[in-house]
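Complex shown without one protein chain; remaining protein chains in place.
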Amino acid sequence: MNELINELKLKVIDALNLEGMTPEDIDDNAPLFGDQGLGLDSIDVLELIVLLEKNYGIRLATPQEGKEVFKSIAVMAEYVAANRKK
Amino acid sequence: MTKVYCTGCGVVTPVGDTPEAVFQAVRTGRSALRLYQAGPEPYVASLLSREGFDGPSFFEDIAVKAARKALEQAGLEPSCPRVGLVLSTIKGNVELLDREDVSLAASAARIAAALGMSTPPVVVSNACISGLAALLQGMRMLRDGAYDHVLVVGAEVQSRFIVSGFQSLKALSLQPSKPFDAARDGLNPGEAAAAMVLSGEKKSPWELVDGAVRNDANHISGPSRTGEGSYNALKYLLPLVNREKLAFVNVHGTATLYNDEMEAIALDRAGLLDVPVNALKGIFGHTMGAAGILESIVSMLACDKGVVLPTRGFSELGVSRPVRVSAQEMPTQGSEFIKLLSGFGGVNGALLFRKGGAQ
Partner (left out) sequence: MKHVTIPSGADLSALYRQLAGDYPKFFKMDVLSKLGFLLTEMLVADEPDRFRPREDRAVLVFSREGCVANDRHYAATLADFPSPALFVYTLPNIVTGEIAIRNKYEGETSAYVLEKYDEKRLWALVKEAFQDRITQSAVVAWIDCLSDTAWQAEAWLVTREEILK
């Protein structure tokens, strides 16, 4: 799981152009959206949906589903581990 | 200030090539929205037939066709150096991205040349409010004395480029769109061209009184939660509106969750909840660069006929404010209407139209 968490952090940093950030800067359990944590927005949710499909073959139908999955890197990693198709 | 009149209109749409035909389609609920299977995901759109077309640019072709109709109705010779051209589009020839110079400027120059115009065009590209911003630009050119007549042309053709983008934003509906409805779930792309000739000569009863463009200063793709820009654009017009003569507000009504809610909030803040509201995108989809001009042309005709047109796709109010959405056609004595639009980049626009005494 730790390996997947680290992999996800790297992919999120790259996909969302989080300039200057390293995996160490992202707390596994910190919220990705909202004013705390990474402060990501609605376009970032959509880009993360693409990230899941591209890398793990997971298709989310709506941004609302995404908001659940993208609560934190730890939640995201659990979801990916349980649902990945590649 | 110079008064500005609309002296000619032209349209090219999937539901008809005259304002009257489009008006009848809206009135009777005859929609051009169809399910298309092209590309990796299906989508519902209102598209023009390309049968028999073999020119270099379908986009420029429909823009020129709509422009010629408007010029003809206005009885205007386009080569006159006192006639200006404003083009409204978002993506122009983007479907030819791999092959051509797709600059909107190059398209505008070719459209001007095809029409035989002698003055250099300007393109206004303000996302989904482009058509309204282009009309406002045309009004300003007349008021500035730069021209005696300005041809304003808006056009959009759909392509994998645009459709895939809206799919990636999860903004498209797989059913005909339902503006302001509780079950709305997205927009439908539409193709159309629409043109107006604006003039300082009072050859028509329809006056474009004034307009405003305002930014939400909030988010590049999400509408403001307080309707800031849309409200501010409306606020600019309110002192000019004769409330007892205001027939309706023709809203943007894309049928995305956030747009329609935002417009409802803006209408509430502007004190316009008692005014009938309608949206036309359930008939011909979101025609993007053409929308502001096309929807204004249909709205002028509706006022001429004394009706508030129905909002196809609407049945149960699905916004937080009690907006008076016209589900059915209603009679009106009104002689003014407001056209309202919003778009990416946080832009919002409002334009006031008024029908004066007979010419």
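For reference, chains read A and B in written order, and residue numbers begin at 1 within each chain.
Operating definition for what follows: contacts are C-beta pairs under 8 Å (C-beta built on N, C-alpha and C of every residue); 3 or more make two chains touch, one makes a residue touch a chain.
What you see is a predicted model, and the numbers here were worked out from it, not measured in a lab.
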Candidate in contact with the missing chain, chosen from B:Leu33, B:Leu115, B:Val152 or B:Val213: B:Val213
Contact partner of the left-out chain, one of B:Lys3, B:Arg34, B:Arg68 or B:Arg143: B:Arg143
Sole contact to the chain not displayed, among B:Leu169, B:Leu257, B:Leu273 or B:Met330: B:Leu169
Touch list for subunit B against the chain that is not drawn: 90-91, 94, 97-98, 102-106, 108-109, 120-127, 133, 137, 140-141, 143-144, 146, 160-161, 164-165, 167-169, 212-221, 228-229, 232, 236, 343-347
Residues belonging to subunit A that touch the chain removed from view: 15-19, 43-44, 46-47, 50, 53-54
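Here is the rule we go by: only the chains that are shown with their structure count from here on.
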List of subunit A residues in touch with subunit B within their complex: 41-43, 46, 49-50, 62-63
Residue ranges of subunit B touching subunit A (in the complex, touch as defined): 168-170, 219-222
